[in-house]
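Read through the structure below, which is laid out as structure tokens, and then see the notes.
Only a single protein chain was left out; the remaining protein chains are all shown in position.
And then chain A:
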Amino acid sequence: MSSFSRCAACKYLRRKCPQDCILAPYFPSSNPQRFACVHKIFGASNVTKMLQQVPVHLRAEAAECISYEAIARVQDPVYGCVGIITQLQQQIIQIHSEIMKIKGDIITHHSAHPQHQPLPPPQGDPCRSISIHQQEQDNFQSDEHPFGNF
């Protein structure tokens, strides 16, 4: 590859961009900021090793995820994308609590007004009750906290 068409990585590193540059397909020169973040957090050498360990058909996705994590860490040096995980977990807990509360309200209302015409049974499985999947509950309860394992 000529010096006129160096990838973002080789431009940043101020080196020639060879034909078989492993980073070139995933760090085009049109987005220099992306590689700058990746280099700052992971380093070019580590990113190269990470991509080499991944099958070729998955490298684009791997590079995308690595870039995403790097950008998240640059934006939030303390928590990076783990902050997003924590936020999502908290939101899930909140929604789950709200669903449980509404369940309780429905049961209360039903008990208080037994003469109220019952809701038509759900389609498909007449034995299904008003609840989220038990598996969802199990998965939810077994979710590990990000900071609990060290």
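Keep this in mind: a contact is a pair of C-beta atoms (placed from the backbone, for glycine too) under 8 Å apart; a residue touches a chain by one contact, two chains touch by 3 or more; residues count from 1.
The criterion applied here is as follows: contacts and distances are computed from a predicted model.
Q: Out of "Coatomer subunit zeta", "Protein preY, mitochondrial", "LOB domain-containing protein 21" or "Calcineurin B homologous protein 3", what name does the UniProt record list for the absent chain?
A: Its UniProt record gives the name "LOB domain-containing protein 21".
Q: Check each of A:5, A:31 or A:46 against the chain that is not shown and name the one that touches it.
A: A:46
Q: List the chain A residues touching the unshown chain?
A: On the side of chain A, residues 40-43, 45-46, 50, 53-54, 58, 61-62, 64-66, 68-69, 71-73, 75, 77-85, 88-89, 91-92, 95-96, 98-99, 102-103, 105-106, 109-110, 113, 115-117, 119-120, 122-125, 128-133, 136, 139-140, 146-147, 149-150 touch the unshown chain.
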